[in-house]
Every structure is written in C-alpha cells, then in structure tokens.
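With one protein chain held back, the other chains of the complex are shown just where they sit.
Going by the order they are written in, the chains are A and B; count residues from 1 in each one.
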Amino acid sequence: MRVAIIGVGMTKFGEVWDKSYRQLFVEAGIEAIKDAGIDPNDIEAIYGGSMTPGQFINQEHVASLVADQAGLENIPAVRVEAACASGSLALRQAYLAIKAGEYDLVLVGGVEKMTDILTPQAVGALASAADQEWEGFYGVTFPGLYAMMARRHMYEYGTTEEQLAMVAVKNHHNGAKNPKAQFRFEITVDQVLNSPMVAEPLKLLDCSPITDGAAAVILANEKTAKEYTDTPIWILGSGHATDTIALHDRKSLTRLDATIIAAKQAYKQAKIKPKDVDIAEVHDCFTIAEIMAIEDLGFVGKGEGGKAVEEGMTSLNGELPVNTSGGLKACGHPVGATGVKQVVEIALQLRNEAGKRQVKDVEIGLTHNVGGSGGTAVVHIFSM
Amino acid sequence: MSVPRFWRGIPARYRLIGSKCKNCNEVYYPPRKVCPKCKKARMDEVKLKGRGKIETYTVIHVAPEGFEEQVPYVVAIVRLEEGPCLTTQIVDCEPEDIYIGMPVEACFRRINEDGEAGVIYYGLKFRPTE
Partner (left out) sequence: MSVGIAGYGVYIPKYRIKAEEIARVWGADAENIKKSLGIKEKAVAARDEDTITIAVEASKNALEMAKINPKDIRAIYVGSESHPYAVKPTAATLAEAIGATPELTAADYEFACKAGTAGLQNCIALVESNMIKYGLACGADTAQASPGDALEYTAACGGAAYIVGRKSDDTVAYFEGTFSYTTDTPDFWRREGQAYPRHGGRFTGGPAYFKHIVNAATGLMKKLGLSVNDFDYVVFHQPNAKFPLRAAKMLGIDAGKLKAGLLVSETGNFYSGSSLVGLAAILDVAEPNSRILCVSYGSGAGSDAFSIVVQDAIEEKRIERNVAYYLKRKVYIDYTTYLKLRRIVKGG
C-alpha cells in the first residue's frame, strides 16, 4: 500500500521575534491543511518533530500542546526526537503507521523556536545532540565536531576550504530565490573564506544559522490520497539508521555510515539507484556535511564531493541540483523543522510549484536528514 | 555537568579506566556494558596507558558556555595505543605545531569549573610526547 504527501506548508524561516513556538507550528499546519484541501476533522493523528523545546523554551509534552493549539481535540499526537533528524523521523513514524493500516490521514510537522534564549545557550542546547559526558564535557562544539571531520576529509582526499565555501555560495544562490528562506542574499567564496573563524577550518559562513520556523505536510494512504488530489507525491522509499553518538567511536571520520545505510534501505525499497535521483535536499548543517552527504548518498565517489561542487554538478542548473531550498545554510535550520521542510521543497519541485528555483524535468527527489554528528540519519525518496 | 554525574565518571576521567570484552577482547573507552562487536554484556575493567596519536583536530574560536576564557583551544580525536579513540583537548603546544599522526600522552588538568564558587572538574588532556 503506498503513502503520499497531499499537502505542504511552512512558515518563513528566520529570527521570527513576533511568533512563538505555538504560533509557528499552527501557521505551518494551517497552510498544509489548506494546500491539501482537507477538512481538519479528518486528520487522525499528528506526528511532530522538535529537537529540544525543553531547552529552548522550557516546554516538554509538546505532543499535547500541538494537538491542543491545532484545535484537534483528543487526537493522538506523538513528538519524535532524533536531534536534527527529528523532522524526517517524525515523517517516517507517520509513514509506518499509515502503512500498517492504523491511520488513513496524518499531519506531520516539525518546529523549533531557537531565539528566545541567548546564542551561547542555544549553542549549548544544540550541543546536547553530541555525547555530553565524553565530547561536550571537554569543550567540543558542533562546529568543532564537523570541523574535525572536515580536517580529516581534507587530509584523506585533498578537499579544499574553497570547495567547502562553494557549497555555501551555491546554497545562498538558491536561497535568494526562496521567499521562505532566512537568508535571501548571494555571497562569494571570498566572503566565506574571510568570515570569522568558528572552529578551524570552518568559518561563520560555513555554518548553518540559528533559526525559528515550522513546516508541515499531510500524509495519506493511496485510497485517501486519490480522493483529494491529482498530484500526490508518493513515498517510494524510507530508510533509517543510527550510528555511535560520539564522533570518536565511528568507524570512519570522513563518512556517515548512518547515511550510507539509511540511503541503501531507501534505494532498495524504491527500487532505484543513486543516479536515478533528479534532485535532493541534503543535510548541510556545515558545508563539509553536504560534501560528505553527496558521497555517502552515492551521487559521487568517495572523496569526490568537493570536486563535484566545484564543477557545478549540484548547482541549480547542474546534473543533480542539491538544496534548491537554500539548504540548512541559507534557508535556515530550525532544527526539528528542517526534515519536514526538505520534504516540502521536494514536493513543490516535483509538483512544478517551486517558482524561481524550479528545476526542469524532476521525477525522483530525495531528502537526507542527519541527527547530531551522524548518530541518526533518515532518507526518503519521492516521486510524482 | 552535575556533581553526581561527574563523580560517577572519575575512574574513567582520571585514570583512563575502560572496558575489555571478556569474549572477543575488544577494548573500549569510555567504559560500556555491551560489546558492539560481539553483542555480549561481559566486560573487564582495563586501565589504558594514556599514549596515542592524533587522528584529527580543530581549533575552537567560538566556545560553548563556560569555555569562553580558554579560546582559542585545540580539541582533537586521539587514538589510544590500545585501540579506542577519545575526544580531548591538546595542550602544551602551539596549534600550528599540531598534525594528524602526532604522538601524544595524557596529562592531568582542570577541564572546567562551575563558576567561582562551584566544583572544579578535573580530567585528562593530552600533550605532545617529546
């Protein structure tokens, strides 16, 4: 039995001072419901991804809060957490429930409100995705963990800081065309290279920002989907894997095995190969993450990610456009929302509704969402 | 870091006590209960020597809360002689002198403190072996 996306919605991503956590997810949810053309009363369950409302706004039990604020009395609601992969994992849980025949129509959302606390506190909250006892305790930060991967990737494969910068430049170029993106301006390689150092070799413009935002999609089983739309976006494959939480326990410092395994599962289920993918949203929390992602997803060979970006393979008009939404870097990274936002972007692209950033002739899209420094990865494959 | 949590980790943090699987002899640090290799849950305590090589490193310029005054500091992943890797700071040398493969040894240092009136957290950092 197939499962499809029949409606999408998202808020503008950015420093949204005048909207609270609850206002953000309600806004995204309403847009998705409207886009799907469904009666909200037909929604049977809510699955939401949110990394740590406990640390950001001191609020837990958000499943109840979301159901309450959505006006959907007594509806079953689940909050899913896998650090930065919370959003896509929520999607997967909803997908599994529908596949199991438990529900016909489900609302999936992701939301994070990160700017109600000071930046150092937000950075500390994000760091809880790492091993608190054995990584965080010694003063390593998220940029620090990815910087160590970048250093090793440069050492093993000759990847350059310029190639890293090109990822940010590309994603800003795409973000400038996305009305919902946090950053809608272009940047240059020089600007990236000269931005303040955060954790060598990663600089400020190599890093995704702190963002508020929410995104939502409506999921339905095949029968229900066909009742509502002529353009259901089918989930062809869904993959999910974990790896050690601490970077130092991984088998390799230059790849994410969680991505490789989750992607293999998704490709197998979808009965496709990496080269069949026309467009992808990957997890560029830091520029190096995108370079490793296109290698781990099988789009290019090991160590060739830097060259691929440099040669324009993943540009908007390239062979395999990556992060047309602007990615985490330019669209923004409200942690729990990102995974769902990626799905929104792929759905819009497949439906030919991506406006100025529309890619021609896309039939198969892929989303790739990672938790922490690679402790979780979730990959989904979609088609029209 | 709460006091009980820190205290619980003292044997591992001060003396590099790790785990050795009774079944397949694989060594782990920090200690753990279940061997990921053979999935058995029978471990011996093992004291690691504290010598290793740098696998990768970075210099932190934007620090988390509590580490601001240490900036810039070097964080690295070190592979110990016995096999496991750990995350640590590298001290007693200039960041420019650090390289992948550099041999290092453990030394006892202050890691952090809970403000001026709170507990001081001690542990091991690594310095170049000469």
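Methods note: contacts are C-beta pairs under 8 Å (C-beta built on N, C-alpha and C of every residue); 3 or more make two chains touch, one makes a residue touch a chain.
Because the structure is predicted, anything quoted here is derived from the model rather than measured.
Trainee: Given that one chain is not shown, what are the shown chains it touches?
Mentor: Visible chains that the missing one touches: B.
Trainee: Pick out the residues on subunit B that sit against the missing chain.
Mentor: Missing-chain contacts on subunit B: residues 10, 14-15, 47, 68-70, 91-92, 107-111, 120, 122, 125.
What we mean here is this: only the chains that are shown with their structure count from here on.
Trainee: Which residues of subunit B touch subunit A in the complex?
Mentor: It is residues 1, 5, 9, 30, 36, 55-68, 70, 73, 75-77, 84-89, 95, 100, 111-112, 121, 123, 125 of subunit B that touch subunit A.
Trainee: Mind pulling up the subunit A residues that touch subunit B in the complex?
Mentor: 120-121, 123-124, 127, 131-141, 143-144, 147-149, 151-152, 155, 196-202, 244, 246-249, 253
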